[in-house]
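My structure is below; once you've seen it, I'll send some questions.
Missing here: one protein chain of the complex. Every other protein chain is in place.
The block that comes next holds chain A.
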Amino acid sequence: MSVLILIDHADGHVKKASLEALTYGAAVAKQLGVPAAGLLLGTVTEDVAALGQYGISTVYQVANETFNTLDAQVYAKAITAAVGTTGATVVIFSHNQTGKAVAPRVSAALKAGLVAGAVALPDTASGFVVKKAVFSGKAFANVSVTSAIKVISVNPNSFKVEAVGGTAEVKALDVTPVAARVKVTAVNKVSGEVPLTEADIVVSAGRGLKGPENWGIVEDLAHVLHAALACSRPVADSHWRPHHEHVGQTGFQVAPNLYIAIGISGAIQHLAGVNRSKVMVVINKDPEAPFFKAADYGIVGDAFEVVPKLTAAIKQLKG
């Protein structure tokens, strides 16, 4: 019995969401009194043994570069094989892009029940019950996994990365990848931006900004906070901002530590994508805007006046 956690990486670096999954997996292993191991498919530039600091004792690595691009089928076959050789009974992913593609396949291959988007550690007092977000963040479900092997994908930003120190033993795992059928022909990354789903802080703006030419004040605020940018749906629909910034029920669901909403009314469909944020700040000139009911802090005022002042004040705080 052991816990196996997928170490997901891109451009040679382990993703932050994956460090959260390691922290989560180590906690699950501790709870069950079994060892926790990471599974690294492919290669990274970082020191792999140092991943032990997140509480895992072993990293199994298949150092084959085929795995540096994602083909969910190739990944699932390798992970399924690794679960067999390592005797894992709990398999953990981040509920990020990789986890969403791969965890369901592993679940089906192993006939192992999947809880997708876990927000808490399992309750193992009697059985194995994991809390997950449902109704697009408006509620939670406690899901009992009844199969022998359990698969969990952990919602990004639900677990704080915790480095407890220590090094992991790195063991090579002999898995031959099956032939990839998905061929990646182009990668377009928005350089210099903090990816929305990895961000601790998100600065978001809506139709209250009046037009795309006014986004400078939003970008400046995001910049001083090292925050990712987001927007409401009509903003993306009118092409003021790119689609990958659209949050809400039909856009990205985010759960950062801090969500700052500027000139966004707070429609139920918008809130559905952001209301798992730890702290929400609203800046809106209409005191009746529904967002104030969901927010933790608010300023009733004109964004064009308040936001530059806020940026300046944060700059001062950060020295």
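By definition in this document, contacts are C-beta pairs under 8 Å (C-beta built on N, C-alpha and C of every residue); 3 or more make two chains touch, one makes a residue touch a chain; residues count from 1.
Here is the rule we go by: contacts and distances are computed from a predicted model.
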| item | value |
| --- | --- |
| Name of the absent chain as recorded in UniProt (options "Nitrite reductase", "Xanthine dehydrogenase YagS FAD-binding subunit", "Electron transfer flavoprotein subunit beta" or "tRNA N6-adenosine threonylcarbamoyltransferase") | "Electron transfer flavoprotein subunit beta" |
| Residue among A:G38, A:G113 or A:G208 touching the omitted chain | A:G113 |
| Residue among A:K100, A:R207 or A:H223 that touches the chain left out of view | A:K100 |
| Residue ranges of chain A at the interface with the undisplayed chain | 10, 15, 17, 71-73, 76, 95-97, 100-109, 111-117, 129, 131-147, 181-190, 193-198, 201, 225, 243-244, 246, 249-251, 253, 257-258, 268-269, 272, 275-276, 278-279, 281-282, 292-302, 305-306, 309-310, 313-314, 317 |
